[in-house]
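Every protein chain of the complex appears in place save one, which is left out.
The letters A, B and C name the chains in turn, as written, and every chain counts its residues from 1.
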Amino acid sequence: MATVVAPRRGIFARPTGATGWLSWVTTVDHKRIGIMYCVTAFAFFIIGGLEALLIRAQLAQPNGEVLSAEAYNQFFTMHGITMIFLVVMPMGVGLMNYLIPLMIGARDVAFPRLNAFSYWVFLLGGLFIYSSFFLGGAPDGGWFGYAPLSTQLPGDGMTFYSLGLQILGVASLAGAVNFIITIINMRAPGMTLMRMPVFVWMSLVTTFLLLFAMPVIAVALFQLMFDRVYEANFFRPSAGGDPLLWQHLFWLFGHPEVYIMILPAMGIVSDVLPTFARKPIFGYAAIVFAGIAIGFMGWGVWAHHMFAAGLGPVANSAFALSTMFIAVPTGVKIFNWIGTLWGGAIRITTPFLFAVGFVAMFIIGGLSGVSHSIVPHDQQQTDTYYIVAHFHYVLFGGAIFGLVAGFYYWWPKVFGYLLSEALGKLHFWLMFIGFNLAFAPMHILGLQGMPRRYYTYPDGMGWNFWNLISTLGGFVIALSFVVFIVNVIRSHKKREEAGDDPWDGRTLEWSIPSPPPEYNFARVPVVQARDDWWHKKYVETPEGEPTRVFAGGANGDDAHGSEEDAGHGIHMPDPSYFPLVASFGLPIMGYGVIFQPVLIGVGALILMLGLFGWVLEPSAEEAH
Amino acid sequence: MTQTGIEHSPREEEELAHHPDPRQYIVVGVWLAIVTALEVAIYYVDSLQDIIVPFLLVFAFIKFFLVVTWFMHLRFDSALFRRLFVSGLVLALVVFAIVMTIFLARGGAVPEIAGG
Amino acid sequence: MLTGVEAKFITEQDWMGTPGKRKSRILFGLVLATFALLVAACAPDAPQDVLKPEGLFAREADRLWRIVFPIAVVIFFVVEGVLIFAVIKYRQRPGREAKQFHGNTKIEVALTAIPALILAGIAVPTVRTIFDLAEERPGSMQVTVNAHQFWWEYNYPELGITTANELHIPVGQPVRVRLEGLLTDPVDGTEEVIHSFWVPRLMGAQDVVPGRAEFVLLQADRPGEYWGECKEFCGLSHANMRLRVIAQPQEEFDAWVQDMQATEEHEATLEGADLFVNGADNIGQPCSACHSVEASQEQPRIGPNLGGFSERGTFAGAIFENNEENLSAWLRNPPAVKPGAKMPNLNLTSEQVDALIEYLQSLE
Partner (left out) sequence: MSAQEAAAHAPAEHQTSTGLDNVKLAMWAFLGSECLFFGSLISTYLLYRNRVLDGPRPHEIYDIPYTSVSSFVLLMSSVTMVLALAAIQRGDHRGLRIWLLATAMLGTVFIGGQVYEFTAFVEEGLKLSTSTFGSAFFVMTGFHGAHVTVGIFMLLSLVGMSMFGRLSDADGPRKVELIGLYWHFVDIVWIVIFTVVYLIPTN
C-alpha cells in the first residue's frame, strides 16, 4: 500500500526482536496474546480448583474442622470470582484471540495494541484481587457482593473486590470493542456474515453482551466503592439506601454474564461436532439466530435471581415467563447439535468426546434451569445446593467441557503437535465421572434443604452421605486435570507432528501451517462458501457424499504459498511497550484508593503517560 | 494489514463530501440555544408546572436529536454507526424503565421501621 | 481416502474397542444413577426435605414441582437417549461416508414449537399459583419477624408477645408473616444486612430486606416441629442462624400464649436474678441491659427476649440444645462457640455462670 507522507521521526522507538521474554511482554500478535490468556487463565483455574477442594474438604462431613468461618467465606468468594472472571471468561477470550482472525481470514485483530492492553490489564487485575490475601484478607462477601453486607464487612476484602472487578471490567470492555470491530470489519473477501464459523458468531454475540453489561456492573462497583471508602449512602438502609438497587444492577450484568461464559463454548462445540461428524452443521441459520436470540433474551431475565427478594407477583410472573422461554432457543441449539451428528461418520476423538460431554451435561443444566422458573418452588430452591448444582452443570459441564474440547481440538494448530488420544480420553472419562459425582448429588442436597454458603452443617440433617460423595467427585476432577497436565508434558516431549490439517477440518484456520506464521495468511484467502476450506478439499457427489478433489490440502491454491515467498512484503504491527506501561496505572490507582490517595495520582499519571506514548509512537508502516 | 492511514475508501470520501458546511452548523447551534432558552423559560412559568415534564422531555429530545444527527453526523454516516449507538441507547432505556417500574410498583423503604 | 493422521484415529478406535459402546454404557449408568439419586432424595432422615411438604405454601410449590419434574425427566431420557444413539449408530466405520445435508426446516420448526408449547403449559399453573400465594388469607394470625445477626425475633402484635428463634403457631390457621428488615443492628448500630426466612417443609424463602416489609404465608397442616434456616448469606455465622417453627393444636397454642403473657422475673431471690438485673463489678453491663425476661416486654430489643427461656428446646439461633453444658459454654464466651456472635465475652466467673444458668432455667 503506497504511503504519501514522509515517515515521521517517532520520539519513541518501537521494540524489535521476535524471541526472548521481551518479545512476549511487548507482543501485539493476537496468537501470542491468545496463548498468554489461556495459560494465565489455566493457572488461575488451578488456584480456583484448589480453593474448591478446600471447600469440599470442609464440607465432606458435618461440623468440618478444615476451615474457619472466616477462611471459608474468603475461599468460596474467591472461588467464584476466580472461576468466573479469571478462568471461564479469559479462556473464552483467549480462544477468540487466537482463532477469530484465523477463522475470518485476517492477519490480526483490529487493534493489536489494545488487545495487548486488555491482556495485561486482565493479568494485573487478577493479581490485584489475589494480593488481598496478603494485605489483610480476601473478599468474603460472595462473588455477588450483596449490599449492605458487602458495604459492612470489615477489612479491605470487599474494597479489593469492587476495585479488582472494576479493573477486569476495563480489560473485558477493551477486548469486547476490539473483537466486535475485528469481526465486523476485518473479514477476508467473500467471508460474509452468514459464512462465518459459528464460533465467530457466538463470539460476536458474547462481545456485544460484554459491551453493554460491563458498564452496568462498573456503576454498581463504583457505588459500592464510594459506600465503603468515601461514606456514600447508595446501599445504606439507615440513610434511605435501597439494597435492591445493588441486586438489580448486579443481575442486569450478572445474567448476561452467564451467557458471556457459555456462548463461546457453544460456538466451539458447533465447530467441533461437524468436523468429527464429517458433516456440515445442521441448521446453521437456526443455530446462529438461536445464539442471537439468547443474547437478546438474556437481558430480560435478570430478576429471576431475585424471586425471594419481594418484587411482587406481577414482576415475578413476568420474569418467570421470560425465564421459561429463553429455554426455547437453547433447546434449538441442542437439537441442531444432535442433528449434526445424525447420519455422520463420527470419529470419536478426545475433542469430540468433550464436545458431546458438553451437550449431555448442558441438557441437565438447562432442565434444572427451567425448574427455577416455577417461582414458588424456586423460593424453595434458591440459595440451596440445588442452585449450585444447576450452575455447575451449566458452567463446568457446559463452559469448561466446551473450552477443554477447544483446547484438544486446536492444540495441534497452535503448537504443531498432537496431544495423546489415550491420555486425552482418560482425562475425559475421569473428568466426566468426577464431575457427575461432585455435582449430581448437590441436586439432592439442595432439595433436602441444604443452603449454600454454609461453612458448616450439623449432623442429622440427612446431608452427610451426599456431601462425602460430592467431595470425592471433586478430587476425581482434580485428578483428571493432573492427567491433562501429564498429557501436555508427554506429548510435548514426544512431539508427534500434526501437519496443517490433522482433523480434516472445515474452517480457514486449517488451511495454514501449524503453528501459523506471524502473518497468518501469506495470501489473504478469498472465501466462496461456508466451511470454505472443506469445500476446497471436497465436492459433493449427486448422492450427497463428499469426494476429495485433492489430497492433503495444505498446499492447495489460496493456502499459504511456498515458504520462500511467504511473508514477503507483509507489514505486521510492531511490538510495543506502552500497553504494558499503561496497564500498570490501573492497579496502582486501585491500591491508592485503599491505602494511600497519593498513589491514585501516580497511577493516573502512569496511565496517561502510557497512553500518550501509545498515541505518539510511530505506527507500524512508518517503521519500514 | 498494512496500515497506511492515508487513503480514504471511496465510501469515506463521500461521507466527508456530505458533511455540512459551517453555516449549517451555526444554524443548528442557534436552534440548540433557542430550545435551551425555552426549557429554562417554561421552568419559571408557574401555570405550566403540572404539565411541564412532557414539555421538558420533548425539548431535551430535540436537542439530543440535533446534536446526534448533525454534529455527530449520524444522518450522513453509515447506518452501522447508528445501529451500534442506538442499540445501546434503546437497551438502556428499556431495562432501566423496567427497573424503575419495579421500584415504583413496590415502593421504597418503609419509614416506620425503626433502627432498634 | 484418508490422510495418515485420520487413519491413526481409525486404528485407535479399534485399539480402544468400540468407544461408542463403552461411552454409552458408562453414560447410561450415570443417567440411571442420577435419576436414582433424585428418587433417593426423599430420604427419611432429612428434616428440611422440601419434597415432603407439610404446609400450604410448600404444598403448592411441590404441586408445581410434581408437574415439571416428570416432564423434565422424560425430556432428559429422550434427548440424552437420542444423543447417545446418534453417537453410536453413526460412528465412523471403514467405507461409511457422512450424508451431507444442511438442515430440515420442518423438523427444526417442530422442535422449536414443541418446547414452546410444553413451557406454555407449565407457565399457566405457575402464574396462577404465584398470584394465589400472594393473596391475604381471611382470618390469618399476624406475626412480625425481625432478623438480626444471627438470630430471629418474633412479635405477635395481637397477643403482645415477643420471643426469639422458636416460632409457635396454631395448626391449620394461616399465619401472615410480616418480614420486617431492621435498618441498623441494635447492638452496635451498624447497618443491618439481608436475611432470608425459610422453613423448607412449610414455606419457600422470603428475604428480609433492611428498610422493607414483605409478607409471606405460613401455615402448617399438622402439629410438629419444623426446622428452618437463614438462606441469604449474612456474614460470619450465616450457617449458625437457624430457627424452629412449632405448630401446635389450637388449645396447646393458647396455653402457650397464656404462659408467655404471664412470664415475669421468677424467684427474684436467686443470686442469678440479681446478677441478671443488676450485673456485677466484673461485668460492664447487666444482662437486663439487652435482654428482657418477660415475653410481654418488647424492650430492650437488643438481645433475644428470654421470656419462658427454660421452655425452649434450643438457643442462640436455634443451634444449641438448651442444656446446662451448652449454656455454660455459651456464657463463658459466646463468640468462641458462634463466630461473629454479637453478645460479647463478659468474662464471667464460673460461679456467675452457674448462677445465671440456674436463673435462666427458672424462667418459665
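Just so we're on the same page, contacts are C-beta pairs under 8 Å (C-beta built on N, C-alpha and C of every residue); 3 or more make two chains touch, one makes a residue touch a chain.
Remember, it's a predicted structure, so these values are computed and weren't measured experimentally.
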item: Contact set of the excluded chain (shown chains only); value: A, B
item: Chain not shown: contacting residue from A:R113, A:H427 or A:K536; value: A:R113
item: Contact residue for the chain not shown (choose from A:P15, A:P62, A:G155 or A:P215); value: A:P215
item: Contact residue for the chain not shown (choose from A:M186, A:L367 or A:I469); value: A:M186
item: Hidden partner interface residues of chain A, rising order; value: 1, 4-5, 8, 110-114, 117-118, 121, 170-171, 173-174, 176-178, 180-181, 184-187, 191, 211-216, 218-220, 222-223, 226-227, 230-234, 236, 239-242, 245, 249, 573, 582, 585-586, 607-608, 611-612, 614-615, 619-620
item: Absent-chain interface as seen on chain B, which is shown; value: 1, 3-12, 16, 19, 21-22, 25-26, 28-29, 32-33, 36, 39-40, 43, 49, 52-53, 56-57, 59-60, 63-64, 67-68, 70-73, 78, 80-81, 84-89, 91-93, 95-96, 99-100, 103, 108-109
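Convention: only the chains that are shown with their structure count from here on.
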item: Both-way neighbours, i.e. chains that touch chain C and touch chain B; value: A
item: Distance-to-centre winner among chains (Cα means, whole assembly as reference); value: A
item: Chain centre separation in whole Å, for chain C relative to chain A (CA means); value: 33
item: Junction residues of chain C, two or more chains touched; value: 181, 183-184, 211-212
item: Residues within chain A bordering two or more other chains; value: 237-238, 240, 242, 244, 310, 312
item: Contact set on chain A toward chain B in their complex; value: 1-5, 106-108, 184, 186, 208, 211-212, 237-238, 240, 242, 244, 248, 252, 299, 303, 310-312, 314-315, 570-573, 619-621
item: Chain A partner contacts - residues on chain B that touch it in the complex; value: 1-7, 80, 87-88, 91, 94-95, 99, 102-103, 105-106, 108-109, 115
item: Chain C partner contacts - residues on chain A that touch it in the complex; value: 68-70, 73, 141-142, 146, 148-149, 151-153, 236-238, 240-244, 277-286, 308-310, 312-313, 316-317, 320-321, 324-325, 327-328, 331-332, 334-336, 338-339, 341-349, 353, 356, 359-360, 363-364, 367-368, 370-371, 373-384, 418, 421-422, 425, 429, 432-433, 436, 440-441, 443-444, 447-458, 460-463, 466, 498-499, 501-504, 540, 544-546, 548, 551-552
